[in-house]
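Omission of a single protein chain aside, the complex is shown with its protein chains in their original locations.
Letters are used for the chains, namely A and B, taken in the order the chains are written, and counting of residues starts over at 1 for each.
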Amino acid sequence: MVERSSELPQAERKSRTPPPKRARWTLGRVLAQAAIVTLIIVALFPFLFMLRVAFSSARDYLSGIGVLSAPITFENFAAVYGATELGLYLLNSLLYSVLTTLIVLVIGSMAGFGLSKARNALVRDNIMFFVLSTRMGPPVVFAVPLFLLLTSLLLIDTRIGMLLVYTFYNLAFAIWLMYGFFGEVPPEVEEAALLDGLSPLSVFSRISLPLVVPGLMATGILVFIFTWNEFFFALVLTRDVAKTFPAMIPQFFGAFRVDWGQMLAASAMGVIPPLVFGLLIRRYLVRGLSLGSVK
Amino acid sequence: MKKSFTRRDFLKAGGGALAGVYVLGLAGCGGQQGGGGPQGGPPDRREFEGETLSLVLKEGYEIEAIQKYKGDFEQATGTTVEIEVYDEPTARQKFILDSTSKTGAYDITSVSFWHLPEYQRASYLEPLDQWVSKARDPWLDPDAIPETATNVMSVDGELYALPHTVISGMLFYRDDLFQKHGIKAPQTSADVLSAAKVLKEAEPSISPFTGRGAPTFASLGTWLGWTWGYGAALYDDDMCPQATDPKFTQGMSDLMTLMQDYGPEDAASLTFTQAGEKFSGGNAAMMFDTTGFGGIFEDPELSQVAGKVGFSLPKGPAGNPMQWTYLEGLGISAYSDNKELAWLFLQWRMSDETTRKEALELGRFDVPNLNILESDAYAKAAKEKGLSDYTEKLPQSWENITLEHWPFVPEFSRIGDTFMQQVSSAIAGGQTAEEAMKAVQPKLESISKDAGYCK
Partner (left out) sequence: MHLTKRHYLIFLGPTLLVLVVMVAFPTAYVLITSFREFNLTDPAAGKPFVGFENYATLLSDPAFFAALWKSVLFTVASVALTFALGMAIALLLNRRDLSGTGLTRTVILVPLILTPLVIGAMYRFMLERDNGIINEILALVGLERIPFLANSTWAMISVILVDAWQWTPFAVLVLLAGLESLPVEPFEAARMDGASRWGEFWNITLPLLAPVIAVVLLIRTMDAFREFDKIFILTGGGPGTATQTLPIFLYRAGFQDFNMGFSAATGVIMLIIVTIVSSFYVRRIHAAGE
């Protein structure tokens, strides 16, 4: 007996729920449809507007609504590439996001697995709480001690230093997610493997891990995005060599005037990778977001 | 028997690692103050070939010349110059954090005069007097720098930064509107008030006056500078606040009237950029602010009122010229390990050759090099841009500079924020200056007490 409609294949699902009121445009349905359209506009407008400004000249985007019909120009992009190290910063962002994701997935899945098998609920809960608490404080609180720590280790403005920081930054979240994903693996499969003589480590790597690949992808994409978007640590802990894309945004905010065009051009380029990546594997993204909440 | 992981084991492991890291952290700390003093005699410019200088700069029009012409310096010395530019608060953060860790990652930093007491107290800057006397390169002509500027950039008589921006108070007004309505150019605070009254009737669509009202320390200069014209300062010689002093309150009251009754409706939130935009956009007839705006207002690319602007250096009832003091310069980090080269750079930056190009090629007419200001080429260029009226008043405006009205102490930003928050909400809420000053006096008193002043 099927429990949930989501377990049915798409075609059958429709027949299980009451048939849609075909072609009956009640006021309620009209409003609902309008709401959908509004939703799409509201969600997309700021981003599209950002692109519009990025492709406009200063005179145009400072003239209010006229910017919507202004001619397209690439001058902002050219200026940003010429005057700043945007390329380097984007590369750094990419480096950190990819590497951190890999590192965190390895360490985090191991920890998530270990914790999900823990017998002693008290210890497990305590460790989980400790892990979770690392995610509770705003980065501002930890910025200065981390700055001093990295300074004493001579890791300020180094890529290794930032990788360390970002690993810690994401680890708690990854562990929490993987803990949940491993919890969904039917224990019989693992028990069977144990009886067959596999060590727990092998069970982990050969049985459990393959079963949670969707979970790994979900966790991975989220870690990637969070790392890419991180701002404050990057601002304080880097200078120029290891700087990331978000950390360069404040420099467009001059005292006399703000260089909106260049800033939004840089922003446009900076948000493309996670957007593309996220939208491509959005199914996993959604899974990752909803895990831990829906059993 | 298999043992399961107990809580104690976990705590042991954690505690050990924690202790180890803490010790590591402590051990790693600590550096020393870098390099020795000047060697004596003008340095050989090529002595430091192959070295690199690191600069942390606050963004602004004054660093354009550095960014554009640093190649000249690099060629003359065979060195590399690396620049990091940030907005003011971030630049200050970076420098302070770097100084705290004593690594000397930055050799040179921008120094806004109002942070000078703070930097000096912390000994983050290299004192420059002995460098000026013992290691002067022909690039530097000390007489070319306005004397008031070097005074401001000094603490207890010792110079800490070479000024490259000198800004003073100035009143900008719409010459065309004044002529149209037969109002004479305002030379005193009373003139400003009467002109505002006339303009309010005559030109209802334009705010007669605009200025900074935003509740941050960046607006403090307007209010303290204006009241200086009344012979009043916010603090006395013992750093005791005297906001309720009658002369001070009178000055505040006049300016408050200008902002409330004759200012734009969002006067209480105007930063200097926004106030400037009011004027340059043709929405305000007068603005009391800094000389830094001169070039901007007369530039047809940036301003809609270019060619219609008049400039004056107004005085208050006490005969004092109204102030808007802001200075900025370059300083050398006390932890730099290449101070000789850094000092060379500071001198190059203010050299005649660099500042001449800055004025003529980059159009920065208020560059504080008196040699340049007195040159024919400069006068000619100013005439072409319609700026002669402005440039002729510049040297006088610099001579007017005094710091007597200013809380030149490390706590200035807190003082400024507290004071301006009160003033700003008074403007917005229609309060009188008397009420605002009464309310802010106790707050300023507690700041002074906490800092150990005003015993």
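What we mean here is this: a contact is a pair of C-beta atoms (placed from the backbone, for glycine too) under 8 Å apart; a residue touches a chain by one contact, two chains touch by 3 or more.
Note that this is a predicted model, so its numbers are computed, not measured.
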Touch with the missing chain holds, among A:80, A:131, A:156 or A:242, for A:131
Contact with the hidden chain, among A:167, A:219 or A:238, goes to A:167
Residue positions on chain A contacting the omitted chain are 2-6, 14, 16-18, 20-22, 29, 32-33, 35-37, 39-40, 42-44, 46-47, 49-50, 53, 62-65, 67, 106-108, 110-111, 113-115, 117-119, 127, 129-146, 148-149, 164-165, 167-168, 171-172, 175, 187, 190-191, 194, 200-201, 203-204, 225, 228-229, 231-232, 245-246, 249-250, 253, 258, 260, 263-264, 267, 270-271, 274-275, 278-279, 282, 285-287, 289-290, 292-295
Residues of chain B in contact with the chain not shown:
2-5, 9-10, 13-14, 17-18, 21-22, 25, 89, 93, 96-97, 100, 118-119, 121-123, 214-216, 266, 269, 277, 410, 413-414, 421, 424-425
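Heads up, the rule we're going with is that only the chains that are shown with their structure count from here on.
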Give the list of chain A residues in touch with chain B in this complex.
118-120, 122-123, 126-127, 144, 147-149, 151-154, 156-157, 235-236, 239-240, 250-251, 253-257
Using the touch definition up top, name the residues of chain B that touch chain A in the complex.
4-7, 10, 24-29, 58-61, 82, 84-88, 90, 93-94, 97, 101, 103, 105, 272-273, 276, 296
